[in-house]
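Apart from one protein chain that is not included, each protein chain of the complex appears where it belongs.
Chain nomenclature is as follows: A, B and C, assigned in order of appearance, with residue numbering initiated at 1 for each chain independently.
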Amino acid sequence: MIRAGLVGVTGYTGMELSRILASHPSMRLVAATSRQDAGKRLDSIYPFLQGLPGADVVLIEPDAAELARQCDVVFLAVPHGVAMETGAELYDAGVKVVDLSADFRLRDADVYEAWYKEHTRKDYLPKAVYGLPELYADEVREARLVANPGCYPTASILGLYAALKNGIIQPDDIVIDAKSGTTGAGRKAAVSSLYCEVADTFRPYNIAGKHRHTPEIEQECTVAAGAPVTVSFNPHLLPISRGILATIYTRLTSPLSQAEVQAMYEDFWKDKPWVRVLPAGRLPETRNVRGTLFCDIAVSVDQRTGRLIITSAIDNLCRGASGQAVANANLMFGLPVETGLNFAPLVP
Amino acid sequence: MIRAGLVGVTGYTGMELSRILASHPSMRLVAATSRQDAGKRLDSIYPFLQGLPGADVVLIEPDAAELARQCDVVFLAVPHGVAMETGAELYDAGVKVVDLSADFRLRDADVYEAWYKEHTRKDYLPKAVYGLPELYADEVREARLVANPGCYPTASILGLYAALKNGIIQPDDIVIDAKSGTTGAGRKAAVSSLYCEVADTFRPYNIAGKHRHTPEIEQECTVAAGAPVTVSFNPHLLPISRGILATIYTRLTSPLSQAEVQAMYEDFWKDKPWVRVLPAGRLPETRNVRGTLFCDIAVSVDQRTGRLIITSAIDNLCRGASGQAVANANLMFGLPVETGLNFAPLVP
Amino acid sequence: MIRAGLVGVTGYTGMELSRILASHPSMRLVAATSRQDAGKRLDSIYPFLQGLPGADVVLIEPDAAELARQCDVVFLAVPHGVAMETGAELYDAGVKVVDLSADFRLRDADVYEAWYKEHTRKDYLPKAVYGLPELYADEVREARLVANPGCYPTASILGLYAALKNGIIQPDDIVIDAKSGTTGAGRKAAVSSLYCEVADTFRPYNIAGKHRHTPEIEQECTVAAGAPVTVSFNPHLLPISRGILATIYTRLTSPLSQAEVQAMYEDFWKDKPWVRVLPAGRLPETRNVRGTLFCDIAVSVDQRTGRLIITSAIDNLCRGASGQAVANANLMFGLPVETGLNFAPLVP
Partner (left out) sequence: MIRAGLVGVTGYTGMELSRILASHPSMRLVAATSRQDAGKRLDSIYPFLQGLPGADVVLIEPDAAELARQCDVVFLAVPHGVAMETGAELYDAGVKVVDLSADFRLRDADVYEAWYKEHTRKDYLPKAVYGLPELYADEVREARLVANPGCYPTASILGLYAALKNGIIQPDDIVIDAKSGTTGAGRKAAVSSLYCEVADTFRPYNIAGKHRHTPEIEQECTVAAGAPVTVSFNPHLLPISRGILATIYTRLTSPLSQAEVQAMYEDFWKDKPWVRVLPAGRLPETRNVRGTLFCDIAVSVDQRTGRLIITSAIDNLCRGASGQAVANANLMFGLPVETGLNFAPLVP
């Protein structure tokens, strides 16, 4: 049984990791940290875990040495800036690390600093692998430090990858209109995330080039295209708990039929069971991936305007954060990537 | 007191008209038709109306002659195809008509037939005025037949108008990513509109040039631009009851600052109080217009990609249908357009 | 134009007062206080107000003397404990006061102190009138200090009143199972009120005699019955923003038919248009009173078990707080109670 630790248990990604590890056949939560709740049992803050594996873990103060002693792998579910320090300490202590923050995702420290803040652990960037399993499984298997992808980037990159790799769309004319459930805003007490501020309404935020997931998307899309990719990324807040749907507007480099693009996508992803290319005529929906690692993708050619419109849906918490983190840990320990992760979507 | 009739009371636009007329100081619902509920009192199908004006109207079978006898104006809240016949009959009977369907919105019958079905009352198209009050108030005042705009077109056209009129965006590179509340799907019994099929999920539909509001948007945008406008219109279904938010991606014809576009929009709409251009840095939200005629618009220049992103929010039922219909009726009877319509948004 | 002030603008009751006063024909918001937002315009914290009356009020620090100078009436939308002090100061400064907190609702200071905390302004209790307009309109007209009823008590008392007054139910065997929308939990930043903690779930809280609205309900029910009434009051949190529905289980003192109880209720409330006794066979629903002062009541005799089950629905924010406060202010200034308050319910 692989012993897992969790730094930062009180957020939604920590909650989701607790859920996933409660039914994992080969990995068990053995340590979890929280400054505010140290001393409490995990099921006292998450009553849904009562009676399940992990429920009796007693929360401790963050302590890298102690975590390294108790754990084989540690998941970091803390804000960027904090994660880079803790991640480096744990790495040095010899424990495997999966970081759910943005701190090790951008290979170029200058880009990180342009969008986030000063990076104080730049020397660890080359050690980190970007943990999108469909793209980097081999590298993740060898890694001791995995940068778990962001939620919006996961949906966007998987949606765009086949088109960019095959060169069928213009790399400088991409608009991503993304919509996310409210777990994406985190579990901190904030008026803007209150039920009565989110329910029965809908709003954009950080549009027109202000969201920090932009460079992460551009980094991986550039790898796919083999040429610089610029995207206009525009997020919106949905009155749902889980789920991201990205509607991606691209321009075809030359005319292609619906059937041609459909065949290309189905072929590209045929060996990756978590990426489900939907049959022509069907469109993704966030509930169809709820609680799972699936990424549902549809391609729609708009003949009137010469565009390829890609729609892509994931569960932002599971695929976009904690489930993907466990997939990466599976790979790091030589397990099949899907171990403990083949949930059927909870619908409705 | 102006006597109003309503054909097709059981849908959401009929319900909303009942609500609005219940507090109108100069217009009263005196007749309403419904095949399935004829003989019932209005408040027996809409209990929220108990004790309010209109509650005691007894529903009758559709009958143009009878409606013309009892009413000064009739609102048509029936599907397209049906509306063109009833509208023509009522017009001939001398009563003023506001049609909430699509039947008289498209000036070119060929375009109508390409997107909808055969038009059997083409000769009435020249008599109809497109009832977007900010654009056509003078014409509506003289009209006896008003084609009430669609919900998506109202949000899209108002959002784009100032930019197109001022020629600052390319008319052939416009993408509208629109999201609508579920009242937009109507009140017919359909599995796809059930609570458990809509709540806690999000999905696109009819994307890539398939939605019939496309030609209506292009028609009015072409008027604004003075040149043919092509849009890629892509709708999504929101788990909310009321509200549309359109995120409109356009390309600037030449570089403009945020402040320049902001000033242009504020100036363009300064005499139209229902169009609220939001201060720079603020973005619209569907709840801020709930239950009202407001259209909230923000302009965001994306310097990285040379785009102007326009966000526009309305209440699809009130501004996008029944409230706008009453505004048009106000104009047709010489009342101030805002009579009985200055609701404050119901937030939260 | 009556000049109104508002202490504590950032909560949901303050927000709702802003909404209501924006369309009131004879009362205008002229001053509002907020420690955290002093210096800002009201529409910068409540963008839905842009362009409406009150939007340009600049928030100030709380200051009783200044408020008394600028206002004819002040609404207190601050927590209990704070309200008693501010209320007393404003009263002494000669301004009329409507207090939305619990501080002046309980006539017996000992009861207050048993359920809340020390009462430091007991001498003002006799000056206060309990502001349930259907029961105390005459007293409110003469009052300078009105204790605005709690939300749960408003629904419960109005539901029970006719039965207790007529002596048809046992006063010591009453169970109230109440369900409230989340605005009832306030607008403070708290994890337990986050969207993702409230949406798509349902939970009881403070059941089995722990909720502080219990003595308020018992106080007024005892007045109705003319004998001590004990209730078991049990609240639950609904994933909706507005609305309370109370299901009240009582035991008939002697057998009565459905028709007899129905007739008794209809007769009792026939002159109070905001209390709508529903026809036999119809049950209340929170949306039917949304945004209004209505209290919808149904009576259901359960012949199998000898119980009378009363269901009662209000909008907790409008009828249960700010709308009722404005109704009381109307009375205090000699206006018809319904002035500016005859909204039609916003459905759906």
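Note that in this section a contact is a pair of C-beta atoms (placed from the backbone, for glycine too) under 8 Å apart; a residue touches a chain by one contact, two chains touch by 3 or more.
It should be emphasised that the depicted structure is a prediction, and the values quoted were computed from it without experimental measurement.
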{"item": "Contact residue for the chain not shown (choose from C:73, C:238, C:256 or C:293)", "value": "C:238"}
{"item": "Which of C:80, C:119, C:187 or C:307 contacts the chain that the document leaves out", "value": "C:307"}
{"item": "Option touching the unshown chain, where B:196, B:227 or B:259 are the choices", "value": "B:196"}
{"item": "Absent chain, residues of chain C that touch it", "value": "175, 177, 179, 196-197, 199-205, 207-209, 230, 232, 234, 236, 238-241, 243, 245, 247, 249, 283-287, 290, 300-305, 307, 309, 311, 348"}
{"item": "Sites on chain B contacted by the missing partner chain, in the whole complex", "value": "12, 181-183, 187-191, 193-200, 239-241"}
{"item": "Interface with the undisplayed chain - residues on chain A", "value": "12, 15, 19-20, 22-23, 46-52, 183, 199-200, 241-242, 273, 276, 278, 282, 285, 287-291, 294, 296, 342-348"}
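Just so it is clear, only the chains that are shown with their structure count from here on.
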{"item": "Most central chain, Cα average position", "value": "B"}
{"item": "Inter-chain centre distance, chain B versus chain C - centres from mean C-alpha coordinates, in Å", "value": "36"}
{"item": "Cα-centroid distance, chain A relative to chain C, in whole angstrom", "value": "45"}
{"item": "In chain B, residues with contacts to at least two other chains", "value": "199-200, 241, 285, 287, 290, 348"}
